[in-house]
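Handing you this structure, nothing more for now.
With one protein chain removed, the remaining protein chains of the complex are shown where they sit.
Just so it is clear, A and B label the chains in written order, and each chain counts residues from 1 on its own.
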Amino acid sequence: MRRKDWTRVVILIVALAGGLVVVSVLFYAVLAAFKSPGESFGSGSSWFPEEWQWGNLIKPFEIAPFGTYFLNSTFVGITVTILNLITCTAAGYSFSKFRYRGRQAAFVVVLATLMVPLEVLYVPLYKLVFDLGWVNSFAGLIVPAATSAFGIFLMKQSIDSVPDELLEAARLDGAGELRTLVSIVVPGVVGPMSALALFIFMTNWDSHLWPLLVASSDQYRTLPVGLAAMQANNLGDTGVPIILMAALLAVLPTVLLFLTLQRRFVDGIAMTAGLK
Amino acid sequence: MSSPSVTTRSSGSSSRGAASRARRSLTGFLFAVPALALFLVFAIYPGVQVFGLSLFDYSLTSPPVFVGFDNFVFLSTDPRFGEALAQTAFYAVGTYVPALALALVLAQALSTRIRGMGLARLFYFLPLAMSWVAVSIIWRVVLHPDGLLNQVLGLDVNWLTSSDSAKWALVIMSIWKETGFFLILFLAGLASIPPDVYEAARIDGAGAWRRFWYMTFPLLRPVTAVCAIMAILRGMQSFSPQAVLTDGAFGTEVVNLFVYKTAFESARMGRASAVAVLMFVLLLGLALVQLRALRRKD
Partner (left out) sequence: MTTQRTLAALATASLAVAALAGCSPSGNDGDVTISFWTHTHPPMIEVYETLIDEYEKANPGVTVDYQTIPNNEFNTKMLTSLSNGSGPDIINMDDSALRGDYIPKGLLAPVDPAALGESSVDDVQARYVEGTLEGATGDDGQLYGLPSEFNGTALAINVAHFADAGLDPEVPLETWDDLVAAGQKLAAAGHTQAFSFLYLHSGWYSQQYQTLLHQTGGSIADGDTGTLDSPESVEALQWWADLSGGDKSVGDPNKTSREATVPFQDLATGFQSMGIVYPWAMDQIAETNPETYANLKVVPLPQVDASNPSSRVYAYYWAVNKASKQQEASWKFVQFLSEHSEDFLTGTDFVQPLVGWEQSAAAQDIPFIETWGAAYATGKFDQVTPHYAEVQDAIAEMVNDAVFDGVAVEESAKNASDTVTRILQG
């Protein structure tokens, strides 16, 4: 019916317009990142740079160990993701397909930690990591984050839907538990696993507070901490465009990841609410 | 009672079956050990320690000194802590109520099946793929008196240098960032409602608003509940935006930032732990209230 079509087009236009408003902030930032330092504010400054300072793209790398920050975030992010996949899948398998004393209690305890955010723990956690000698090391950044209650919950839910008969069949064929996990269970939950991987990676990329405490030297700094430091530091000849450029470069990987793997990522988030 | 020489599908009552069951249980348990060990060391242990630490005065560079409940007494009359609590509540409510409402409304519109909606959705999702620190740095420029926000609104507000407006600036930025996340959840929620439900309502002649209020919204209750819990957690944990935009100045110091400064800048880890204990109790209380509300509605 014509009226319904019109309504839908109007909805689309309004939705697109709203979306453009949201994106306009990024558009503004990208343009501002290519300005020369003096142009940023003041009356009469337009959105567009007078002259595109293409050199701004590499400036963040010149004024600070920006490349190191990137590498560190990548290294820590990938390692934490892999460790999470291993520990959460194994634990999810354990809680889902096995029976042993204390299993229920352990699962409840794991779920309970979901309610206790890092913010409550980080003072004594810092002291612990400090006593272990892990301040200013990758161990301090990686090991405390190597597993997550959310991941375990997600994997348990997902593994629940792997049919028991498949596992029985594998056992009868003489497969050990590990083999069963790797060749039967994992292929069955690749979807949730990849969503989890994406989610963990993105969350870790964003992590600010813990790395701020643990990684004080430039050698171990991750991107958020490095960015915040760059912004607050007397770096000489920089100014607004360069810091903006640094921030934009810092979000590029996760934005690209999101754009290419949007479906997986959306699924992952939906799974956090138990909606998939 | 002959013990079959051929193993059957069902677990046998033979002793061999029991032994292998026990072995299976053990192996199963072992699979969970890495994760459990990590939790024990890096979550449970510090979790218990927080309570202990809160009874001490500990500056990290000198040995801890037992002070009993002094930290709690101090906090109970500390204007700075009170303001941090108020600020956190303001931020959480001011950001997440509009964000959830917006996400709900947008989800309705964006779930319309029409070409181009995917692109529109993408626009709204982008902010959630960006880290808080980067977003804050970008918004510092947007919030400059000569920046984008004032230009668009036609105002001349000193967003980040006034106690009247700084907290609103944070809220505006956070709504921009967080709506997309909840939009995903509501979209997923809407997608899980079978279309025949709508058909039935439409056939009955129900208008769009009635359809939404009496049909859709009740069906979305579980999603909304999860969103609400997540929103509260995210709101209370806020740190990066305040740290980067204003460093807590102009009335924007939230509890998390207060804990950080108390522990690491003022070197009072005992008092910071006391705050953490209070926050834990508060969060627990909120979670229980929410769960009760959720269960009662069912």
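FYI, a contact is a pair of C-beta atoms (placed from the backbone, for glycine too) under 8 Å apart; a residue touches a chain by one contact, two chains touch by 3 or more.
No experiment lies behind these values; they were computed from the predicted model shown.
Undergrad: Please pick, from A:G38, A:G67, A:G102 or A:P187, the residue that touches the omitted chain in the full complex.
TA: Within the whole complex, the residue contacting the unshown chain is A:G38.
Undergrad: Return the single residue from A:A17, A:L178 or A:A232 that touches the missing chain.
TA: In the full complex, the listed residue that touches the missing chain is A:A232.
Undergrad: Extract the touching residues of chain B with respect to the undisplayed chain.
TA: Chain B touches the missing chain through residues 59-62, 74, 78-80, 145, 158, 160-164, 247, 249-250, 261, 264-267.
Undergrad: Just checking the interface: what residues of chain A touch the absent partner chain?
TA: Residues 37-38, 126, 130-131, 133, 135-136, 212-213, 216-218, 229-240, 242-243 of chain A touch the chain absent from view.
As a convention for this text, only the chains that are shown with their structure count from here on.
Undergrad: Could you pull out which chain B residues touch chain A in their complex?
TA: Those in contact with chain A are residues 7, 9, 24-32, 34-36, 38-39, 41-47, 49-50, 53, 60, 106, 109-110, 112, 114, 116-117, 119-135, 137-142, 144-148, 176, 180-181, 184-185, 187-189, 192, 223, 226-227, 230, 233, 236-237, 239-240, 243-244, 255-256, 259-260, 263-264, 269, 272-273, 276-277, 279-280, 283-284, 287.
Undergrad: Quick check on the complex: what are the chain A residues that touch chain B?
TA: 8-9, 11-12, 14-16, 18-20, 22-26, 28-29, 32, 40-43, 45, 86-88, 90-91, 93-95, 97-100, 103, 106, 109-110, 113, 115-128, 130, 143-144, 146-147, 149, 152, 168, 172, 177, 181, 202, 205-206, 208-209, 213, 223-225, 227-228, 231, 240, 243-244, 246-248, 250-251, 254-255, 257-259, 262, 265-266, 269-270, 272-276
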